[in-house]
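Below is the structure I would like to discuss, written out as C-alpha cells.
Every protein chain except one is present and positioned as in the full complex.
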Amino acid sequence: MYSFKDDYSEGAHPRILEALIQTNLQQMKGYGEDEYTREAIELIKKKLKHRDVDVHLLSGGTQTNLTVISAFLRPHEAAIAASTGHILIHETGAIEATGHKVLSCEVRDGKLAPNHIQAVLDAHTDEHMVKPRLVYISNPTEIGSIYSKGELEELSRYCRSHGLILYLDGARLGSALCSEENDLELSDLGTLVDAFYIGGTKNGALLGEALVICKDSLKDDFRFHIKQKGGLLAKGRVLGLQFLELFRDDLYFELARHANAMAKLIKTEIGAAGYRFFTHSPSNQIFPILPNWLIAKLQEEYAFYVWAKIDEDHSAIRLVTSWATSEEVVSALREEIRKAARN
Amino acid sequence: MYSFKDDYSEGAHPRILEALIQTNLQQMKGYGEDEYTREAIELIKKKLKHRDVDVHLLSGGTQTNLTVISAFLRPHEAAIAASTGHILIHETGAIEATGHKVLSCEVRDGKLAPNHIQAVLDAHTDEHMVKPRLVYISNPTEIGSIYSKGELEELSRYCRSHGLILYLDGARLGSALCSEENDLELSDLGTLVDAFYIGGTKNGALLGEALVICKDSLKDDFRFHIKQKGGLLAKGRVLGLQFLELFRDDLYFELARHANAMAKLIKTEIGAAGYRFFTHSPSNQIFPILPNWLIAKLQEEYAFYVWAKIDEDHSAIRLVTSWATSEEVVSALREEIRKAARN
Amino acid sequence: MYSFKDDYSEGAHPRILEALIQTNLQQMKGYGEDEYTREAIELIKKKLKHRDVDVHLLSGGTQTNLTVISAFLRPHEAAIAASTGHILIHETGAIEATGHKVLSCEVRDGKLAPNHIQAVLDAHTDEHMVKPRLVYISNPTEIGSIYSKGELEELSRYCRSHGLILYLDGARLGSALCSEENDLELSDLGTLVDAFYIGGTKNGALLGEALVICKDSLKDDFRFHIKQKGGLLAKGRVLGLQFLELFRDDLYFELARHANAMAKLIKTEIGAAGYRFFTHSPSNQIFPILPNWLIAKLQEEYAFYVWAKIDEDHSAIRLVTSWATSEEVVSALREEIRKAARN
Partner (left out) sequence: MYSFKDDYSEGAHPRILEALIQTNLQQMKGYGEDEYTREAIELIKKKLKHRDVDVHLLSGGTQTNLTVISAFLRPHEAAIAASTGHILIHETGAIEATGHKVLSCEVRDGKLAPNHIQAVLDAHTDEHMVKPRLVYISNPTEIGSIYSKGELEELSRYCRSHGLILYLDGARLGSALCSEENDLELSDLGTLVDAFYIGGTKNGALLGEALVICKDSLKDDFRFHIKQKGGLLAKGRVLGLQFLELFRDDLYFELARHANAMAKLIKTEIGAAGYRFFTHSPSNQIFPILPNWLIAKLQEEYAFYVWAKIDEDHSAIRLVTSWATSEEVVSALREEIRKAARN
C-alpha cells in the first residue's frame, strides 16, 4: 500500500541526515544560538536579497502560526482567513487559545482578495466587535491553488493602505514557488508580506519552519514569544542544520520541483483519461474527480483522502506528492489509471 | 574550549541517528500515529510495570509543562512550585500565558515538602485568591538534588489527601534514577505521581520528552491539548524512533549513569582538593564553591556558568556532564584541579 | 426625539431606586454575601420550583457570558452559536479572549435546532479540530424570535444525549416568557437547560443579571470565576436589592408584559397599514419593512436602527420597546404610521 495522503510520510532527505551525523559530536550553544543556525539564517537572508529581515527557526506550522499571531496582535484584534484556512479549522483552536478570534471569508479557490477583506472591515465598525488586523493567507492554499505575483501585490497594497498585517503561511511554499504557473520569487515575499514562513517539514526536513519577519515593528522581542509558547528547542542546531542543508545550494527548490513534477505526471494522465478536477492546483496536491468504482479500485493499492462527494457516482480525492515520491510509483499509478480509463 | 555548561551541547547518541537513517524512507502515518511511536509507548508502559497509563511524546520541556498544566487546571486554579522551579522563572511566563498563576515556595534544597504546600493552602482560603491545585516538582531539582522514595511517598500521600495533582518534571529524570543515592524506580513514579515526563533532550535524544499520565481523570482528550499548543509534530516518528532506541534496551539509563559517573569523578577530585559545594547534588549537575582565581584559571579552557557569589573571594560554579562527556575531558579537568590545589 | 433604539435608554424602575434609598445606610457584607442578595437568590430559586440550583448575580451580559463559558469549558472545547448569536459578533471576541472558539451555524430565524448542531459535530471529528461542547442560545433571540417549549425540550434532549452543555442567554428573558406565543415557564428552564441567566439590565434594573446554574457538575467554585473575571461587585447589595424588588412580587414579568404590549400595539398598526416584517418576533423587538420615505419621515421624530436594506425602496428597521415606553408615545407613533399609510 503506497500512500499519497500527505508529504510528511517519510523521514528527511538523506543529505539532511548526513549533515546531522557529520556534526553530531561538535559542542554547540543551545536554543538556536549555535553557528549552524546563524549560518542558515544568513543564507536565507541572502536568498531573500533583503537583509533587513529577522529569521527564526521553529519546530512546526501550528507552533509558528500561534506564536506569530499572538505576538503580532493586541488582545482585541482578530485575524482574517479564507474559510478553508488552516488556522480556522485544523489547528484545534490554537489561535483562539491565545485569545484571538479568526474571522472567516467564504472564497471559492482558497485565495483571499481585497474584496473579501473589505467585506469583513465593513462589518466590523466599532468597539462592540473585534478589530480585524491580520490577514492570514497560505501559498499554496489548502486546496493547492497558488497566488500570482499580481494577486499578491494587490493584496499587499490593500493591506498596507488599510493598516493590516499580511502574514503568509508557507507550509508548502517550495511547491508554490516551483509551480510552473508561478511568477513569484522567494525574494518578492520579503517586500510584499509582513511575515511569512518557509516550510521545511513538508519539503524534506524532519521538522522545522523558517519564519521571516519583514516589518520592523513586528520584530522586537520575538524570541521571548517563541520561548513562551514552547517552541524554542534546546538543540536548536537540529533546525539550523536542516535549513543550512536545504538552502546551501538549491536543494529546497529541487525537492519541491520534484514533488510538483510527480503531481503533474499524475494530473496529466488523469486529464488524458477524461476526468476533471475539483480545484485548479498547479502544486503538489491535486484533487481529481473520479468515479467511485475507480476510487475503490485505486484504494486497493494506494492510500489517499476522499475529499468531497460530487454526486452519487463521483467523488473528489486528494493526491499529495513529495520530494520522496518516486517516478516508479507514479508510473505504476498512471498505468493503473490508463487501464481503468480504457474499461 | 570544552563546555560544561549544559547537557544538550551535542547532537544525539549515535544509535538514535542510526535508527533515523535505517527507517528513513519507510512511509509512516503522521502526528504520532506511526508504528514506532506506538512501539515506543508500549515499551515505556512495560518499563512502568503499570499499563494503565497514557503516554504521549512531545518536543520539549516547556512545551510539555505548559500543555500539561493548562490541560489539567480549571481557570481559577494555580500551580505550586519551589522558588527555584523551572516553570516559575525560566519559561518566560509560559504557564501564566495559559492563564494560571504559579505560587512560589521558598525552599533550601530545591525540594518541596508537605509543610511548604500546607503553608500555601493555609494562605489561600477563599474566592478572592486563586485555588492551589497542582504541585510541580522536578527530579532532579534545578539545583541537582534528588527526591528519596520516602520523600516522594510522603508528598504523594499529602497531595492525594488534599485533592492536589502531583506533577513531576523529569527533564533530567535519568540522572535522578541513576544517582547512587537514589532508591526510586521508574515504575514507582507510575503509582506515586499523577503525571510526569521522562526527559529525552537532556539524555541523548535530539529532542523529545515522554509524558506519562497516570491519573485517569487527567487522560481525556490529551491529544487535543498537544495539537492546540503546537506540540504535535507532523513527523511524530522522529520522537517515536528516539524513545524506542532509548528504551529498547537500557540505553536511557546507561547514558544517565555515564553522565552521573563523570560528575562524580569531578566532584570527588574537587572534594579531595578541599573545596566545598553549594548544594548536595548526587546527579549530573554539581555546584562547587571555588576561589575566584581558580575559576578564572579554569575559564581559560572550560566553559561553565558562575552560579552565585559566595564571598569576596569565592563563587559557586555549575558544571554539567552528559552522556557525551568523555573520560579524557574529565581526566584533564581533574588534573587541572589537582594542580591548582597544590599551589 | 424619542428613542426606540434599545431597552436600556432609561434608568431603573422607580421601585428599584426606592429600595436602594430605603436600605442605603444599612451596613451589609460585601461581595454578594449580604442579606438582600441571599434573599433575592432564595426568591429566584422559589420561582424556579427547583431549589437545587445555584444562583449568582453579575453585573452585565457580556460579563456573564464570558465568565460562564470560560468556567464551563476545558481549553480545547468550543461553543456553538447561531450566526446571529451575541457572543459570536457583538462581544468584541470576549469568549475567544478566554481561549475558546465560537462555532457559527447559519440559521434563518435566530434559533438553533438539533440538525444545526449535528452538522457541527459531524464536521469536528478529531484532535486537529476543537471539540464542540457548549450550545449557546438566546431566548428571545437577537432577532426577536422565541423558543417554544417543544423546541427547547428537543434541544435539551439532543444536548444531553450528545454530552453537550446547553446554556441560555436570557438578556431579554422576561420578554420571551411574557410573549403571547410563549408556552415556557421560568421553572421549565431549571430542568431543560444546564445554565441560563435572567436579564435585569434590559428589564428595569440599573444593571444586573441573575445567573442560574442547574447542572451539578458546573457549580463548583463558581465565585472564583466571577472574581477572576472582574465581575464580583464590592457592593453586591446593589444587585441583590434590584432582583429582590423585581421578584418580590411579579414586577419582573409585569415590566416585560408592558414592553411586549407596547411592541404589539405598534406591530398591529404597522400590519394594518399593509406593511410586512423582516422576522417573526413576538417579543419586545420588532423589525418592520417600510418604504424609505416613511423611514425618513419617522426619523424626524424617532430614533431607531435601520437593520437591513431590503430593496431599492425598502428597508427593515428595528423598534425596541421597554418597561419605560409609555402608551402616549406609542399612540403618537401609531398615529404617525396611520397617517403615513393613508398617503
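For reference, chains read A, B and C in written order, and residue numbers begin at 1 within each chain.
Simple rule for what comes next: contacts are C-beta pairs under 8 Å (C-beta built on N, C-alpha and C of every residue); 3 or more make two chains touch, one makes a residue touch a chain.
In this text the structure is predicted, and so the values were computed from the model without any measurement.
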Residue in contact with the excluded chain [from A:K227, A:K267 or A:R318]: A:K227
Residue among C:Q228, C:N260 or C:N284 touching the omitted chain: C:Q228
Touch with the omitted chain, as defined above, among B:G11, B:G99 or B:G231: B:G99
Candidates C:I41, C:V55, C:A79 or C:A94 - the one touching the absent chain: C:A94
Interface with the unshown chain - residue positions in chain C: 2-3, 6, 8-12, 14, 17, 20-21, 23-30, 59-67, 91-94, 97-98, 201-202, 206-207, 224, 227-235, 237-238, 324
Touch list for chain B against the chain that is not drawn: 75-76, 78, 89-93, 96-102, 104, 127-130
Where the unshown chain meets chain A, residue by residue: 31, 70-71, 74-76, 98-99, 127-128, 130-131, 221, 223-228, 232
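Keep this in mind: only the chains that are shown with their structure count from here on.
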Rounded Å distance, chain A centre to chain C centre (Cα mean): 43
Chain C, residues touching no fewer than two other chains: 75-76, 98-99, 127-128, 130
